[in-house]
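One structure, pasted below without further comment.
The complex appears here without one of its protein chains, the remainder shown in place.
Entry: chain A
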Amino acid sequence: MAEVMQDYATSEATNEGAADQTATKTMNMIEAINSAMDVMMDRDPDVVIMGEDVGYFGGVFRCTAGLQAKHGKTRVFDTPISECGIVGVAVGMGAYGLRPVPEIQFADYIYPGIDQLISEAARLRYRSAGEFIAPITVRSPFGGGIFGGQTHSQSPESLFTHVSGLKTVIPSTPYDAKGLLISAIEDNDPVIFFEPKRIYNGPFTGYYDRPVEPWSKHAASKVPTGHYRIPLGKANIVRAGEALTILAYGTMVHVAQAVVEANGVDAEVIDLRTLLPLDIETIEASVKKTGRCLIVHEATRTSGFGAELSALVQERCFYHLEAPVERVTGFDTPYPHSLEWAYFPGPIRIGRAIAKIMKD
C-alpha cells in the first residue's frame, strides 16, 4: 500500500492542475472513469461521448451515468448498434477538431470497428504527414471473470498493440483509471482504453471462492475530484522486491499481488498501466535487479502481449537472467462459460510458475 501511495505523490508532482487536487472522494473504478470524463467535459468543450446505451441510461456498466443530464445530449449520446459506425464517425469528428470518447460496450464487440481503427484512426497522422489526426479514446470493458461466455470475456489487447499508431492503456485501480483516462483523452493520438470489468467494483484477487473487497477498503479508491494526469507510458511499481519481477496489468495486477503476499516471495510487481508506449526503463531496471521475470496476462498465450514482453526482456536483460522468462496466461481457447475458473490464470497457475522460476 505504501508503494501505491508513493505513486500518488509522483503523479501529483507531474500534475499541472495541483490546485484541483485538494478534494478527494472514495470512488470505485466506474465512478473514477465517470469522473475523468466529467472533468474533461467541463474543461474542454470539444470532448464528446457516444456509444450504445451511454446516453440517458448511462451505459450498461454505468460509466457514463449522469453525464448526458449534465452536459447535454449533443455531447453525450446513444448511437446505433454499429461499432464500425461508432469508430468511423469518431474519426470524422476528430478530423473536425473534436475529441471523441466513444465507448464499445464490450471489447468482444470491437471487431466490426477494427477496420476504422487499424486502417484509418491509426494511420491518419502518418498518411497525411500530420495534416489530419485522430485524437480519439476508445473505451471498452474487457476481460473475464463474470461468467460472460466467449462473447463478453475476451482480452484482445495484443491485436491493438500490434498495430502501428495506436496506444493501448489498461488501468488497475480507480486512481489510475481516472488519471490515465484524462491523459488518454488529452492525447492527440488514438488510444484504446481497456477497462478490466472484473475489478470495476473491487480489486478481485483471483480467489473466486472468497468475497471481493470493495474498492473503498483500498487506498487507490481515494480519488481527487478534479483534474490530474497519470502520464501514458509510465509503469507503476506496486510492490518493490528483490527476488523476482512480475509484469502484469489490469485485473492480473491484483491476482499477482495476492499470490505474492500468500506465498511470501519477495517479488517486485510492476503494473504496466500502458502497454504501448511501454515503460521499458522500469522493466529493464527491475529485471536486471532481480534476474527473474514472470509475465502475467489473462489473454490467450500465443502471440499475446506477453510474447512481446518476453522478447524485450531477453533482448535487454539476457546476461542478467538467472532463469528463463515465464508467461502465465489464459489458455489458447475461446473463453468457456462453465469452466471459467479453470481457464482464468488464477493463483494456482501463478504460484506454480513462481515456484518453477525460483527453482533455477
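Note that in this section a contact is a pair of C-beta atoms (placed from the backbone, for glycine too) under 8 Å apart; a residue touches a chain by one contact, two chains touch by 3 or more; residues count from 1.
The working rule: contacts and distances are computed from a predicted model.
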Quiz item: Which protein name, taken from UniProt, belongs to the chain you can't see among "2-oxoisovalerate dehydrogenase subunit alpha", "Tryptophan synthase beta chain", "ABC transporter ATP-binding protein" or "Superoxide dismutase"?
Solution: "2-oxoisovalerate dehydrogenase subunit alpha"
Quiz item: Which residue, A:Arg127, A:Arg210 or A:Arg352, contacts the hidden chain when the whole complex is considered?
Solution: A:Arg352
Self-check item: Selected from A:Thr22, A:Thr74 or A:Ser164 as touching the chain missing from the view
Solution: A:Thr74
Exercise. Determine and list the chain A residues touching the chain excluded from the picture.
Key: 45-46, 52-53, 55-57, 60, 73-74, 77-85, 96-97, 108-109, 111-112, 147-152, 301-302, 331-334, 336-339, 342-343, 348-349, 352
